[in-house]
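For this view, one protein chain was removed and the others were kept in their places.
Order of writing sets the labels: A and B. Residues in every chain begin at 1.
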Amino acid sequence: MSVGTTAVGWDAEPSGQHEPRAGTGAWRARHPLAVFVLRRVAVGLLLLFALSVLVFLGTQILPGDAAASILGRNATPRALAIMNRTLGLDKPLITRYGLWISGILHGDLGRSLVSGEPVSSIIGYRIVNTLILAGTASIIMIPLAVALGVLAGRKPGGAVDNVVSSGSLAMIAVPEFILGTLLIYLLAVQLHWLPAVSVVLSGGPLTNPKILVLPVLTLVIVGSAYIIRMVRAGIGEVMRSDYIEMARLNGVPERRIVLRHALRNALAPTVQVIALTLQWLVGGLFIVETVFAYPGIGAELVQAVIARDIPVVQSVALLTAAVYIGINILADVLIVLLVPKLRTAA
Amino acid sequence: MNGEPLRAGPGPVLQVSDLRIELGNGLPVVEDVDLSLTRGRILGIVGESGSGKTTTALALLGYTRPGARLAAGSVVVGGRELTGRPEAELRQLRGTLVSYVPQDPGTALNPSMRIGVQLAEVLRAHSLSATDQEIRTALGRVLLPDDVEFARRFPHQLSGGQQQRVAIAMALVCQPSLVVMDEPTTGLDVVTQASVLAEVRRLRDQLGLAIVYVSHNLAVIAELADELAVMYAGRIVEQGPTAEVLSTPRHPYSRGLVASIPDFLERQQLRGIPGVAVGIESRPPGCAFAPRCPQRVAACEEAVPALTAIPGGRLVRCIEWQRTPPLAPVPPQPAGLQALGPAPLLEVRSLRAVHRSRVSEVVAAAGVSFSVAAGETVALVGESGSGKTTIGRCISGLHRPAAGQILLDGKVLAADASARPREARRRIQIIFQNPYDSLNPKHRVLDEIARPAQLLLGLSRTAAEGNARALLERVQLSPGIGRRFPAELSGGERQRVAIARALSAQPSLLICDEITSALDVSVQATVLEVLAQLQADLGLAVLFISHDLGVVASIAGRVLVLESGVVREHGSLDAVLGAPRHDYTRRLIGAAPRLGQPAPGGPMAAGARAADDPGPEPVR
Partner (left out) sequence: MIAVGQRLGAQRRLRFARSWSGRIGLALTVSVVAVAAFGPLFAPHAPTALVGPAYAAPTGQFPLGTDELGRDVLSRVLDGGRSVIGYALLATALAYVVGAGIGLVAGYTRSLADPALMRLMDVLLAFPPFLLLLVLTTGFGSSPAVLVLGVMSIHVPGIARIIRAATIETRGRGYVEAAAARGESRRAILLREILPNITGTVVADAAPRLTVSILLVASLNFLGLGVQPPNADWALMISENRPGMTIQPWCVAVPALLIIGLTVGVNLLADAVARARGTSIDEELVRR
């Protein structure tokens, strides 16, 4: 880095280079961050594409029982052949994949093998319900757990740390379905405080918020444990670093050290932790919604898997993968923005 | 606390008595330490690894690292007792009364804070005003650019030398009376080091600071300190005015230390100190140095000697100090002065080597040519980034050159070691810098040494092991070491094992890549002694790569000076060091610290203005 560059380094030119080329070259040199984001998104799309291939192969590589599962075991071979043709299952794999992808790009997600309904209408309102569940859980869990993690991490071995550390270590080991079942037993069955299942006649969780409580509680308990442990580790590592010792030797008060000197270096790891937890959340929704029979997309997927309802499985899987990748991209971009070393090198 | 003046009045700025610092289990890290220092003086604390000098330095701020505690004694700075004070009060005094400059500014500066803000933080912590003007003054005080743009930089956007100056600026910003500097020039190249040292002297002279400078490098201390305290095994073993302690050391350890320091103008045979410094757990009951001391008597092992006053305002912790012989430097007899034959053993022709990364290409060697004859010692000298290590790696087949040839006995060698015939691989061996990396932690020492003989000489396992035992003796290690794992050995012992391993297949050329740069100076001398002996016995040719002119001067016959991949000068040792022709060589010689007189065109001349400091270091 040559002397005379600005702190942000955005117009740093490596010495010996010519003036920026006209057009995109110049734009690229002036907006390295935008270039980074675009590149990251492009990679993400490529990844999504690769995952769609995986999903397709995973569900369809074995010649389908699809026809059999619709018509039942006693269908005649002829009926099966006709059904196969109707479903387009007699075409080669690549063609089927192409048809599927082009359908998605036009908004057509196919039809359920079980009910015949368009997939988009089946999952439409369920997506909303799942978002409400995930959103509520995240809003509660992230601030709470990050705060607890910071409190525990800044004084390793302290009273707060011991309690928090042991507790979280135990909680991350408990499978969500067991915790959910236990909560049902305690709160719904024994104490009758809350409904055991989320059977909703109409309106969804917004009109019956009680059905949210248990699933959210389950997700919050386990998710918080993850966040707490990882934030605690991150803060602990920062507090052990040389520059924090140096701040103490310079006479900076401890509280100021934690708030102004340490935390800003823990931001990037914390963003990573939150991203990882959100990804875990995506995975955990399947089980939690099933345990509580919550009308969300996760439960729908599990039903579809049991019923071998391939179009539904494919669509939900692709959607989930897209969200998963999106979280990664968001986290990467945030981290580059937050870490000065990366920001100036971008 | 409020209202007490923070500036020291007349009288000693620092007064330490009976300092004792212990680990949690009661073992002393530092004990029986007395120090004093007045304004405008520099006190040097010298010691090798494990001597306790950093622990002592931190204690001068009333600070101990987790796991250690200040068990006894007092530290009085500017008239204020630091021991026994609650942490809150100590915090107020740190930075304002006494401050600290750390060894590695790269990790000691907060990577997410602009340097102007970091300076302001120190001011604000002591409720002092932190205006832009103050920051500019702070930066200007250490000769850094005082414009807004510079203050807005992050630490990673500064060079090593600039980072160190920022660290010094932070230590000075609240105008303390005492500054403790802990090896602040370690890791900086020689020219930058010289400019930082000039800075330290200026601070003493112009600001009247009292400075405690901790280092393992006696040559640096010699140029800087007015008084000197030598530490060994947690105790001060000798103390006094620098010039006198260094010219007539009274304690056997100090004497051994001075005798092991390489000097490139007054060359001497380097003598190491036999034995190994022991860790805290295994310190003997009497004098800690006794097991290694050539002058010991029975009484030395019974009780720890007290620090006694001797003529000249000096203190020595030795009951036999009067028997300490004066320094008698012996001119070196390097084995590799003369070639053993007419034709060159190794020839390097127009070597060009690059390091390619995703964004750029760094030239490590550009058109380098030289030769090494059988039995000769040739040194490659240069700063970090000069390409000397890369050249060594090309010769041993670890780095593919972009152009040029390497010939062994007239035959061109393949670029990759794996493509070379067995004979070629056998005859060229390389030893690396890092002793903690050079041996496989999972292999016993004997197996490690035996392996090359098995692979390259085709020896059976038993024959190779017998061979290995003989080699252990040659490098002056006890045969019992063969059974141990590297983790149980010290740095110097590990390097000697690495040498034994390199010799296992009976090579003709040994490439030594900064093999002693990571070792304590007395350990370095032992390793070099061993190397010289081996060379004489076996008629080895040695290509010695180093940045240390003094070390090079004690063993080399011919020298090549490298700068950024280009050979600036080459010739016999006397010619290059005595009558350097190229400007770069002269700068190197001028900047290198020495024990005795400053070299002509010494550090004062070589000290560059901070703004001229080069940008962040290029890739090696």
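Assorted remarks:
We adopt the following convention: a residue touches a chain if its C-beta (ideal position, glycine included) is under 8 Å from a C-beta of that chain, and two chains touch if they have at least 3 such contacts.
As the structure is a computational prediction, the values presented were derived from the model and not from experiment.
Per the touch definition above, the residue from B:323, B:422, B:461 or B:483 contacting the chain not shown is B:422.
Per the touch definition above, the residue from B:267, B:283, B:501 or B:594 contacting the chain not shown is B:501. Only one residue in the set B:117, B:265, B:402 or B:455 touches the chain that does not appear here, and it is B:455.
Only one of the listed residues, A:111, A:126, A:229 or A:343, touches the absent chain: A:229. In the full complex, subunit A touches the omitted chain through residues 47, 50-51, 54-55, 57-62, 155-158, 162, 165-166, 169-170, 172-178, 181-182, 184-185, 189, 226, 229-230, 232-233, 272-273, 276, 279, 282-284, 286-287, 290, 301-302, 304-306, 308, 310, 313, 317, 320-321, 324-325, 328. Contact residues of subunit B toward the unshown chain are 24, 62-64, 66-70, 83-87, 90, 396-398, 417-418, 420, 422, 425-426, 428-430, 432-434, 437-442, 448, 452, 455-456, 498, 501-502, 505.
Convention: only the chains that are shown with their structure count from here on.
The distance from the centre of subunit A to the centre of subunit B, with each centre set as the mean of the Cα atoms, comes to 50 Å.
Residues of subunit A that touch subunit B in their complex: 1-7, 9, 14, 241-243, 245-254, 256, 260-261, 264-265, 267, 339-341, 344.
Across the complex, subunit A is touched by residues 58, 61, 63, 65, 88, 91-96, 99-100, 102, 104, 107-114, 121-122, 125-126, 149, 152-154, 156-157, 170-171, 174, 359-360, 615-616 of subunit B.
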